[in-house]
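Removed: one protein chain of the complex. Kept in place: all other protein chains.
Up next, chain A:
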């Protein structure tokens, strides 16, 4: 089919679905929106903000003050308008993903465009949170826009969107290094031909200063909007301190529900540092292809992030079509696929059994989050393997590739 026709059709289909899903069925679903991304909490925050009650004085609203100012002024809050806005966000995200693919391949258009857009727009991990109006959809779109601008070489735009993403969700700071590398080299695939990455401090420093300037401007804007610095512990601090233990498909919530009180700060530190520890090894090993490093770090976020929702691993999985060259080298794609299938069936089932039905207990849902973590981990490990293995080339008769 003509790729020019595919995209409008997909968006129209998504809109149709968004309007036909009963509004309240997904609103409370804890797998689709976390306390940090819930639309219900966003509406409560806007209500408090418009009624001159500081939303950050309580424990309901953990989203950025930027959302407060946008949704209380220009952006609509009615159900129908939000459905359109969220579908539009996903459409922009899909377009950004298609353009990243074009920049990586250095083509103006390709037959694969439609497929890439379809895998983004029809990915249930991404579309269900969008139907639930989770703000993680906006985070994902901005992340993809950042990568798109960086691939395009538009330095200021990409640094600005990156500052926005980090403002909205602190853990996206993992993408800072690969995006800088992307700006300094380029998005073109060098997975099969590794070469050292060279850079000069002269080129990095202006970028860094520009990024810090944007961040500071956004922080000042946030502080002006909310009237105090209280938003920092209530947005960024929450993803580090985990005050709300609402279940989600991630690994943090049950761990810290069951954690002994005197070990809590230590393990919170360990879990946060564990996220950061991946940045440099991945960026050093994949210095020849920073887009791939960014892709792997998205996978790390989609596995280990605090307040994980389905849209975080969804972003990682929907970025996979950008790297078709690694497919022949994937070691266990079927196992990964089956694990995902297994987890996506178990998660809603066991959540329902525990929370609504009352016939299962918390361990049921916890077990399915472990399976989901395993599925995401398997995908991440396999992509790392394939990204490195591709440099050796095809197996020849009589030879075997092993690790030293």
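Miscellaneous remarks
We adopt the following convention: a residue touches a chain if its C-beta (ideal position, glycine included) is under 8 Å from a C-beta of that chain, and two chains touch if they have at least 3 such contacts; residues count from 1.
What we mean here is this: contacts and distances are computed from a predicted model.
A chain of the complex is left out here; the name its UniProt entry carries, from "DNA polymerase delta subunit 3", "Gpi16 subunit, GPI transamidase component", "Geranylgeranyl transferase type-1 subunit beta" or "ATP synthase subunit gamma", is "Gpi16 subunit, GPI transamidase component".
Contact with the omitted chain, checked across A:7, A:67 or A:354, is made by A:354. In the full complex, chain A contacts the hidden chain through residues 28, 30, 40, 43-44, 46-48, 51, 53, 55, 57-60, 194, 243-247, 251, 253-261, 274, 278, 281-282, 285, 303-304, 354-356, 358, 361-363, 366, 370, 373-374, 377, 380-381, 384-385, 388-389, 391-392, 398-404.
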